[in-house]
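This is the structure I want to talk about, given as structure tokens.
Here the complex is missing a single protein chain, while all its other protein chains stay put.
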Amino acid sequence: MSIRRSHRRRLAIAGLVLLVLGVFQAGSAFAQGDSAPDPYALAINTVWVLFAGSLVFFMQAGFGFLEAGFVRARNVGNILMENFIDTAITGISYWAIGFGLMFGAGSAFVGAEFFLLLDIPDTYAGIPTLAFFFFQFAFSAAASTIASGALAERTRFKADLVYSAIVSGLIYPIVGHWIWQSEGFLAQMGFWDFAGSTVVHSLGAYVGLMGTLFLGARRGKSFGKNAQGIPGHSMTVAALGTFILWLGWFGFNPGSTLSGMAASDISLIMVNTNLAACAGAFVALALGWWQSGVPQLPWAFNGTLAGLVAITAPCAWVTPWESIIIGAIGGAVMYVGVYLLERFKVDDPVGAVPVHGFGGVWGTLAVGIFANSSTGGPVGLLHGGGLDQLGTQAVGVIVVAAFVLSSAAIMFAVIRATIGLRVPAQAEVLGLDIFEHGLVTYPEFTNAFSVPAEPKPGSPHARPRATSAQSPVADFVGAGGDK
Amino acid sequence: MSIRRSHRRRLAIAGLVLLVLGVFQAGSAFAQGDSAPDPYALAINTVWVLFAGSLVFFMQAGFGFLEAGFVRARNVGNILMENFIDTAITGISYWAIGFGLMFGAGSAFVGAEFFLLLDIPDTYAGIPTLAFFFFQFAFSAAASTIASGALAERTRFKADLVYSAIVSGLIYPIVGHWIWQSEGFLAQMGFWDFAGSTVVHSLGAYVGLMGTLFLGARRGKSFGKNAQGIPGHSMTVAALGTFILWLGWFGFNPGSTLSGMAASDISLIMVNTNLAACAGAFVALALGWWQSGVPQLPWAFNGTLAGLVAITAPCAWVTPWESIIIGAIGGAVMYVGVYLLERFKVDDPVGAVPVHGFGGVWGTLAVGIFANSSTGGPVGLLHGGGLDQLGTQAVGVIVVAAFVLSSAAIMFAVIRATIGLRVPAQAEVLGLDIFEHGLVTYPEFTNAFSVPAEPKPGSPHARPRATSAQSPVADFVGAGGDK
Partner (left out) sequence: MSIRRSHRRRLAIAGLVLLVLGVFQAGSAFAQGDSAPDPYALAINTVWVLFAGSLVFFMQAGFGFLEAGFVRARNVGNILMENFIDTAITGISYWAIGFGLMFGAGSAFVGAEFFLLLDIPDTYAGIPTLAFFFFQFAFSAAASTIASGALAERTRFKADLVYSAIVSGLIYPIVGHWIWQSEGFLAQMGFWDFAGSTVVHSLGAYVGLMGTLFLGARRGKSFGKNAQGIPGHSMTVAALGTFILWLGWFGFNPGSTLSGMAASDISLIMVNTNLAACAGAFVALALGWWQSGVPQLPWAFNGTLAGLVAITAPCAWVTPWESIIIGAIGGAVMYVGVYLLERFKVDDPVGAVPVHGFGGVWGTLAVGIFANSSTGGPVGLLHGGGLDQLGTQAVGVIVVAAFVLSSAAIMFAVIRATIGLRVPAQAEVLGLDIFEHGLVTYPEFTNAFSVPAEPKPGSPHARPRATSAQSPVADFVGAGGDK
């Protein structure tokens, strides 16, 4: 594997650590064959990355339950299905195309190797290539599923399938190549994003923002000072999602070192990640409390997530103190984002754009302010780096935003013109669960659409069913909409 | 520890890796005392197995919530309780008897050591015996709890206690001895099952299938073309279970190497496991969509699980490409299984038999088709192994099916004749939660059986209660049934 192909940037820290170890061990048995891999380091790093990757995978459940908690009961099955099947879509699309576009060698703009995982080297970035692939697959799934929250409660299921495949297989890998593959033009320019504030989170939010502009607001959503919000169906389910996401971030950020041998770095990143989450929760909760008079759960949940998104880019290059500041500002920026979306009448049911978009932009810029890498990485404004790094970060943010927003606009325009993007009005009233999936998520709980507790054997009426597929689905199901 | 006792087969890969490492390190300090354990490898492997075992343990929650989501609200507490207490039963029965029968030395048919964890060696299969025991306990719990889904909504709680103890303490360990202990007759015959498509999943499904034949269908269940399914009470809860199970499989399959040092192998197995899950989801979803006109969540969930079950046996010996094919066929086989059960009027409320039984048989046979071990393991039809391996796999499937089905038949016959197997009719109408456990799972949500939101102090009427045990339980509770 040529050095050009290597995942140099994210390995800066780990590399230096190993260098130090190598010097320390000069004369030891391991230093004798220095081109042979060190089996202990290889094993430790692989176990670490597979552990971290498992936590990142579990974030798919976290996104699913966060979004499910924030939507109405009639649309819960749909949003869970989207998060679930997005994971499966990404598994295939990132295997077939995405990984090659992102981490294969090619040009400054796109990779052109490793499609279908063919002709891959044994190791990549110091770990088995397949361990690296698993970790990156989980990241790709996160990027593609973030948008589903912004599009909730009105998007056709087929449209979700298509945009998820395009985001995870094309848009995300291309941007990832620019930033995380050493030949990428943003990487060459000196743009840094340690674990993906921009690459994963902002990107997902841009897709979601463009999607909601194409879709329009949900039926019944009003904006303005006296507007009524549309309450989510279960704070319990939203809390579950938030806890799982917080847990998952302990894989997302420190796992991005790709190195368990980098013991100090992964410890620092773990603590930074957690402190930013805590600070974001408080600031958003406090702002909402001050404004509304009560401490509301959604502010705490989304504040935590905004803090986590914000610390994602700079987590390896800042101190715990700085992480608290970055997370706190992340919570505030998310809060402002919610009001800006309301002001401009953008309907984002779960707050995906404020959390991942506003939080992600802030975190990416924070690298240019707070970073203080001692290993050749970024040095920000407050540590003697002047405005250079901040300027580069801003350019990166703008470039990625422009590319993703325009790509997404084309994508959604084509989807709308072909398979249709929005469900018809009656589907929103009845719920996407019945319309798209022919079932009711909670048949025994909700007043509307409830089914008899015990079916009459052989009864012929067309009732949506959860576990059987033979029923003649009612005529309206799946019909109509914006196409 | 004699070589005869060693867990040779599952260690084939890890062993070779360590052999290579040993050669590589010839002349190094570690090679000097070659009978002493390598403390780094020991630690890495132990950490890996305890991490993986924790994920497998968490699958108990996954099974519990998957099954809970697919049953009606009146039976949710019962099914959760069964999954929960099955874990505790296995903890004791596998400690007392099961582990010794399975991994102790004895004969080709059963082990006879290590009962009550007495006289165990320090290490087993290269890790501390207690780490190995913990991992195997979690497997045993999975095997014993799979059946509970097929038996849901009509089985007596006492019967569940008994059959769980017998499966985890006797039936599962005996079959496990045949296949995973080197002296076992199926192991000697050359039958291979890497992580348990047959040992764990098919076995659990066979128990479930026999149980449902003894029980009969649920009251109100109808079969045939125009039959109404019985919807599960919460797709949210089912989605939670499925996500947890998917996560747990990242311990189940790669953890079965018992070796974090086998960095390449665990990376390959992780990727194979995930790709099979994705492929299974798509195929089952697509088949259900084509048949019913809507993309239904249960097909996606059970398709994923069928893909995971199918890849479990061959995961260490196939390529990512082949894993996609194996998972895809797994989803299709599960789909066929659902229709076969309907056709033969077998009532399996959660699809445990199609997922674990049909998926498990397919995965076990897939070893004979796709496997290509370079370390002395199986070589299948497509890699020059001819029909030999496939034939051996088929023999193993038949032998295990015959033994488990007949053992389970005896077990359920005895249970039915003594403590009773099925609850009485009115218990099915009222729900097993009230009948068996004297409580209502969701006292404030469901229309039927709801209790007042605030109790009158001192009110004497007999209402089932969740947190207090002094109430005079109504007379009907626990009475009647098939005995």
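Labels A and B are assigned to the chains in the order they are written; within every chain, residues are numbered from 1.
Here, a contact is a pair of C-beta atoms (placed from the backbone, for glycine too) under 8 Å apart; a residue touches a chain by one contact, two chains touch by 3 or more.
For clarity, every value in this text was computed on a predicted model and none was experimentally measured.
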Legend entry - Contacting the left-out chain in the complete assembly, out of A:132, A:250 or A:317: A:250
Legend entry - Sole contact to the chain not displayed, among A:320, A:376 or A:391: A:320
Legend entry - Touching residue (missing chain; options B:91, B:190 or B:220): B:91
Inset, instruction - Using the definition of touch stated at the top, determine which of A:133, A:299 or A:412 touches the missing chain. - result: A:299
Legend entry - Missing-partner contacts on chain A, residue numbers: 21, 24-25, 27-30, 40-41, 44, 47-48, 51, 55, 70, 72-74, 219-222, 224-236, 239-240, 242-244, 246-247, 250-251, 254, 260-264, 266-268, 270-271, 274-275, 277-279, 281-282, 285, 288, 291-301, 304, 320-321, 324, 349, 351, 429, 442, 445-448
Legend entry - Interface with the undisplayed chain - residues on chain B: 28-30, 32-33, 36, 39-40, 42-47, 50-51, 53-54, 57-58, 60-61, 64-65, 68, 76-77, 80-81, 84-85, 87-89, 91-92, 95, 116-117, 122, 127-131, 133-134, 137, 157, 234, 237, 240, 433, 436-445, 450-451, 453-460, 463-471, 473, 477-478
